[in-house]
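The complex appears here minus one protein chain, its other protein chains still in place.
Moving on to chain A:
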Amino acid sequence: MVETLFQDIFRVVGLDPDGKKFDKVTRIEAKSEQFDMYMQLDVNTDIYPLHEGDKFMMVLASTLNLDGTPDTGYFTPGGRKSLADKFEYVMNGKLYRISEEGSGANLKADIYVSFGGLLMMLKGDPSIAAKFELDQRLFILMRKV
């Protein structure tokens, strides 16, 4: 089993915080149960509908290859077995920014990932951010629970 960078179960707490802007894409707000993370994520709800209150398992991994070989960044299709097989919704993207927010005990680190323009903002304890690198290729894998 390949090592994942982050894994948690989130619950959708809100949809489109600034109002609905796009037909096929919804920005979901979610809170995690284990690490007390807050997440905003653009999801193509056209193909993977999500509703308020839905719970889902979210995994961030740097490769889908089960043997852990790094991803090339370019598309290599093929019917191989991969990490994605166990999940319903998988996106590929790039980590483009890590920033800090707040201070003292409330200090949070924000991790920003863009999945081809669908953005994710993961806010949580700075120690979680330590595993991530800028410009890292990431896969987000989701499965409703």
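Methods note: contacts are C-beta pairs under 8 Å (C-beta built on N, C-alpha and C of every residue); 3 or more make two chains touch, one makes a residue touch a chain; residues count from 1.
As a working rule, contacts and distances are computed from a predicted model.
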Looking at UniProt, which of "DNA-directed RNA polymerase subunit", "Eukaryotic translation initiation factor 3 subunit G", "Ribonuclease P/MRP protein subunit POP5" or "Superoxide dismutase" names the chain we cannot see? "DNA-directed RNA polymerase subunit"
By the contact definition given up top, give the residues of chain A that touch the hidden chain. 17-19, 21-25, 27, 40, 42, 44, 46-48, 64, 71, 73-75, 77, 84, 87-94, 96-100, 103, 107, 109, 112, 114-119, 121, 126-127, 129-135, 137, 139
